[in-house]
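The complex appears here minus one protein chain, its other protein chains still in place.
So that you can tell them apart, the chains are marked A, B and C in the order they are listed, and the count of residues begins at 1 in each.
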Amino acid sequence: MIAHVHHENINYLKASKGLKNWLVTVDHKRIGMMYLASILVFFVTGGTFAGLFRFELWSPLKNFLTPDQYNQFFTLHGVIMVFLVVVPGIPAALGNFILPIQIGAKDLAFPKLNLTSLYLYWIGAAIALYSIVAGHADQGWTMYAPYSLSRNPSVLWMMVAAFILGFSSILTGLNFIVTMHNMRAPGMTWYRMPLFLWAMYATGIMQIFATPVLAITLILLLMENFFGIGIFDPALGGDPLLMQHFFWFYSHPAVYIIVVPGFGITSEIIACFAKKDIFGYKFVAYSSVAIAIIGFVVWGHHMFVAGQSELADSIFSFLTFFTAVPSAIKVFNWTATLYKGSIDLKTPMLYALQFLFNFTIGGLTGIILAILSVDIHLHDTYFIVSHFHYVAMGSTMIAFIGGIHYWWPKMTGKMYNETVGRTAAILVFIGFNVTFFVQLIMGSQGSPRRYYHYQDQFQIYHQISTVGFVILAAGLFMALFNLIASFFNGSVAPKNPWGAKTLEWEEADSPPVLYNFKETPVVTHGPYAFETEKA
Amino acid sequence: MANATAGLPEHHVAHHFDTANQEFDSIKTGMWLFLASEIMMFGALFVGALIFLTLHPAAFREGANHLDWRLGAINTFFLLTSGLTMGLAVIAAQAGQQAKVRMNLVMSLFLASGFLVVKAYEYSLKIHHGTLPGRLWHGEGFHDPFVHVFYGFYFVMTGLHGLHVLIGMGLMIFALTRASKVQFSRSYFTPIEMVALYWALVDLVWVFLFPLLYLIG
Amino acid sequence: MDNSKTFWLPEKASTFVDTVDPAFDLYLWISIFFFGLIVILITVFTVKYLRRRPDQLATAQITHNLTLELSWTIIPLIIVMGLFFLGMKGYLHMRVAPSGYMQVNVKAQKWSWGFEYPSGAINDTLVVPVNTPVKLVMTSRDVLHSFYIAAFRTKADVIPNRYHALWFQATRTGIFPVQCTQYCGTNHSYMLTAVKVVEQEAYNEWLATASDPGKGKTPAEFGAILYQKRGCSACHSVDGSKAVGPSWKGLFGRQENCGAGGMIMVDEAYIRESMMVPTAKVVMGYQPVMPIFKGVLSEREIVALIEYIKTLK
Partner (left out) sequence: MSNHEYPGHAIPKPVIIGSYFTLLFLAAVMIGLSRLDVARFGIDWMDLHALKTCIIMSVALVMGIIVSMFLMGLRYENKLLNMTIFFSNFVFLFIFVLFTWVDTSFRGEVDPSFKEKINFTSPVKDEEPAAVQEGAAGAVIAAPAAEAKPAAAPASAAPAK
C-alpha cells in the first residue's frame, strides 16, 4: 500500500470559513460537531420540560401547571429526549467524529449520505418543535392507540417527525457498518478495533433492522387517524395490543440503541485511564453484538399487564432474562479491568465510574421487572420511570458527557478546566442519584407514573426528587459551561493528553487535519496495548 | 477498456476510497443494507397482514375474492419482464455497450409504467365499487364485518409498493442520464448495478405481495 | 402477621402478597449482594491502584481468565432461570381464578370507574366480602385504562371493546385505594376509587340495600344517588363551579349557547339527548368528551336524574 501524502495539512476547523461551508460540508468531523451542538440544545430543551413538571410535582395540588399542560410537558420531555437526544445521541455526535479516525480512514463510506442524515435530523426536529404549537399533544411518547387516534393535529405532526428521524437513524447505522467492513486501515483486524467501534457496529445492526418497523407503525397510525382503517382502533374492531406489538418491536431495540454506545465509550475511558488492556476483550465485544440480537426477541415484557396471552407473557419473560447475561459480563469485565491498573481519576474516568454505578442499579432494577408476578405490581409505576432513567440518563447520557470530555481535546484542540470538570461530575452523580433513587421506593410503594395529582404519602419522595433535579441541573450546566468556556480560553491540547493507544490519539493531531492523517496509518498493535511497570 | 473511443469520460474513484474494488464493495454492501431496511419495512406490513389473516380468515378470504387476479397476473408479468431487462442492462453495461444499456433501461421504464397503469385502473375499480378503507367504505354485498380492514391493508401495501415502483422509475431515469455522461465498462458499472438491485427488490416484494393479496381468496 | 407498609412495599391485604413479596425480597437481597460486590470492588481497586506518579504504569496486563469469565456468565444465568420459574409459578396463580368466585363487572370511562353487581346494584366504589375470591370482568368505554390495587399487588389493563379479567381475594377488611395506571388523558391522575372490604354479613346487608337503590326513594333522591354512582360527579359539579362539564346548579330551564347548535333551552328533551348522543349539542367552551350513556342508563334512571337536576336551583 503506497502511503498517500495529503497536501491539505490544515486542521478541519480552519479548512474553510463561513456558515455556508459548514452547512454543505461532507467532512464527518464537522457533521459530528453540528450533530453534537444540536443534540446538546435539545438535551437542554427536554431537560427544561422535565424541570417544569418536576417543580409542579412539588405538591399534589396545582402549583402553576394545569393537568393538560403537565401531560403536554411529559409528552414533549419523552419525545424530545428519546427521538432527538438519546437515540441519535452518541452514534451521531461522537460516532460520526471518532469512528473514521479510530479506523484509520479519511472519511465515512458515504459522506453525502451522512449530510443527508443530518438534514433529515434537522427537518424531523423542526417538525417535532412545530408540533408543540400545532395544538397540545398529550399522549406520551408511546402514542398508544386508541388515545393517539384522536386526530389531534399536534399528535399527527409528532408522528411525522418520528418517521423522518427514523430515516436519519437508518442512514447513520448504514454508514457505520459499511465503513467498518470496507475502510479499515491496513493492519486493523476486527480484534484490533477499539470496543467503541464494536458498540457502533451493534448499534448499526439495530438501527437498520428495527427502525423500519417504527416507520410502518407510524404509517399505520396515521392511516388509522385519517381513514379509520380499523387495524388498531378497538372501536372499529381493531386490536390496540397489535399496535403495542408493532411499537415495542422497534422501541425495545431502540432502548438498546440508546445504551450500547454508552458501553462503547465506557470501555474506552476505563481502559485508557486505568492504563490497562480491557479484561476479556472478546467477551465484551461479543456481548455488545449479543445484546443487539437478544434485543429483538424480548419486546413483549412491556405488555405483561396489557392483556397479552399468558403463553406469550411466559415466553417473553423467559427470553428477557437472557439480556441479563451480556450486561453482567460487561460490568464484571470493566471492574476486572481496574484490577492492577494505574487509575487516574480525571473527569472522563469519574463519569465512567458513575456509569458503572448507575448501570448496575439500572440493570438490576430491569431484571426484577422480568419476574412476571412482581412486574404485575411494579408495571406503570415510578419504579419503571426510575429504571429507564437509570439506564437512559444515568448510563447513556453520563457516558455521553464522559465521552465528550474524553474526546474534547481531540475535537476542539483545547483542554477544559479539570477541577471544574470534576466538581461538575460529582454534582451530577449526587443530583442524579438523589432524583431517581427515591423514585424506586415511591414506585414499589404503588405510585403510578404520569400522575399530576398523587397521594399525599408520596409527597416527601417527590420533594426529594425535585431537590435532586436542582443539583443535577446545576452539575450539568456547570459541565456545559466548562466545555464552552474552554473552547475560547482553554489551553492548547497536546496530541495525546491521556496517553491512549488508539489511532485517534496516537496518529491524528488535535484537532485532526482535514483528512484525519498526514498519511494512512499502519496498525501494528491492539487498541489498549499499555506497557506494565518495571518492577 | 472497451470502446473508450466513444468519447465519454472515464469514472475516477472518489478521494476517500483507495481502490475501485473498495468503492464498489462499499456501495454494494451499503445498497444491501438499504435493501434490508426496505425489506424490514415491507416485512412489518406482511406481519400485520398475516396476523389479520390468522385473526379473521373469512374476512381476508372474502376481501381477496373481490380482487381481480388477472390484473395481478398482468402486473406480475410486467414486473418480472422489467426485472429481466434490468438484468440485461447490467450485462450490457459490463460489456461497455452504452446503446444497449439505454435500450434496456427504456424497455424497463416502459414496462414499469405499464405496471402503474394497470395499478391505477385497479384503484379506479375499487373506488367505483366503494371498497375503500375505513370511513370511506361504502361497498355493497359484503358480509364479514372486518372486510374493510383487508382493504385497509390492501391499499397501504400496494400503495407503498407503487410508491417504490415510482422511485425505481426515477432511478432508471437517473441511470439513463448517467449512461449518457460516463462510459460504462467492466471496471465501472455501479449505477446500473445498484438500480437493478433496487428494482429486483421491488420485484421481490411484489412476488410475495401478489399471492398474499390476490391468490389466497 | 404484620400487614402494615414496609420500606419497599405497600400494606398487605390479599392472597397475592404471599406470591409477590417473597419474590421481591429475594430479588432485593440478590441485587444488594451484586451491587455491593461491584461497588466494593470498584472502590478497593480505585484506592489501591490510584496513580501516585504521573507516569506510573499498570502493575500487570491481565487480559483474560477463562474460569472467571465462564463463572460470571454461568452463575447469573442459573440465578435468572430460577427467578423465571419463581415468577411464572406466581404469575399463573395470579391469572387463573379459583372456582366459586363472585363476579363483578367493571366499566371504566374517562376518569371514573363504575361497578355493576350481578344482582343489579351499581356503585362507584367496589364493595367486596373478605376471604372470598372476586373476579372483575372489566371493559372500557373509550380509551385504555388500568385497574391497579397496590395493597392487593394486582393490576390489569382495561381495554375498550373487549373484556379483561382480574381476580383477587382480600385477606383483611379495610378501604384500599384503586388507581388508574394507563395514561388516559387530562384527569388520569384523578381517576381514583377504592375497594371496601367488609365482613360477609355487612356485605349482604349492603348488597340488599344497593340492589335496588331507587326502592322507597323519590325520583330526585334516587337521582342524587345516581349522580354519585354513575360517575356524573367526576365531570359535573352541583355547586355551580365549572368542571370538565357544565355545573348542574340552576341548569334546568336556562338558555345555553351551543355554538353550531345555536341557542337552546335546557329542558327534559335536551338533557335526555345529551345523555344519549352527548356530542349532538355541546355547550360553548366545553370539550365533547362526555361518554355515551345510551344503553347504559335505564329509563327509570334517566327520569330520576332529570328530576334531580330540576331540584338543583
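To be clear about the criterion, a contact is a pair of C-beta atoms (placed from the backbone, for glycine too) under 8 Å apart; a residue touches a chain by one contact, two chains touch by 3 or more.
Not measured: the values here are computed from a predicted model.
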Chain not shown, its touching partners among those shown: A, B, C
Options A:307, A:363 or A:402, residue touching the unrepresented chain: A:307
Touch criterion as defined above, residue of B:88, B:156 or B:175 at the omitted chain: B:88
Residue numbers in chain B that touch the chain omitted from display: 20-21, 23-25, 28-29, 32-33, 35-36, 39-40, 43-44, 46-47, 50-51, 54-55, 69, 73, 76-77, 80-81, 83-84, 87-88, 90-91, 94, 134-135, 137-148, 186-190, 193, 197, 200-201, 203-204, 207-208, 210-212, 214-217
Touch list for chain C against the chain that is not drawn: 95-97, 99, 101, 103, 105, 116, 118, 120, 122, 135, 137, 139, 161-165, 295-296, 298
Residues from chain A at the interface with the omitted partner, ascending: 181, 209, 213, 230, 234-237, 239, 241-242, 245, 249, 296-297, 299-300, 303, 307-312, 315-316
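Operating definition for what follows: only the chains that are shown with their structure count from here on.
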Between chain A and chain C, centroid-to-centroid distance (C-alpha), Å: 33
Approximate Å spacing (C-alpha centroids) for the pair chain A, chain B: 35
Whole-Å separation of chain centres (CA-atom averages), chain B against chain C: 49
Touching two or more other chains - residues of chain A: 237
Touching two or more other chains - residues of chain C: none
Chain A-facing residues of chain B, complex: 15-18, 22, 25-26, 29-30, 33-34, 36-38, 40-41, 43-45, 48, 51-52, 55, 132-136, 145-146, 148-149, 151-153, 155-156, 160
In the complex with chain B, residue positions of chain A that touch it: 1, 4, 105-107, 109-111, 113, 170, 173-175, 177-179, 181-183, 208-213, 215-217, 219-220, 223-224, 227-231, 236-239, 242, 246, 249, 515, 520
Residues of chain A defined as touching chain C within the complex: 67-68, 71, 138-140, 144, 146-147, 234-235, 237, 240-241, 274-283, 305-307, 310, 313-314, 317-318, 321-322, 324-325, 328-329, 331-333, 335-336, 338-345, 353, 356-357, 360-361, 364-365, 367-368, 370-377, 379-381, 441, 444-446, 448-455, 530-533
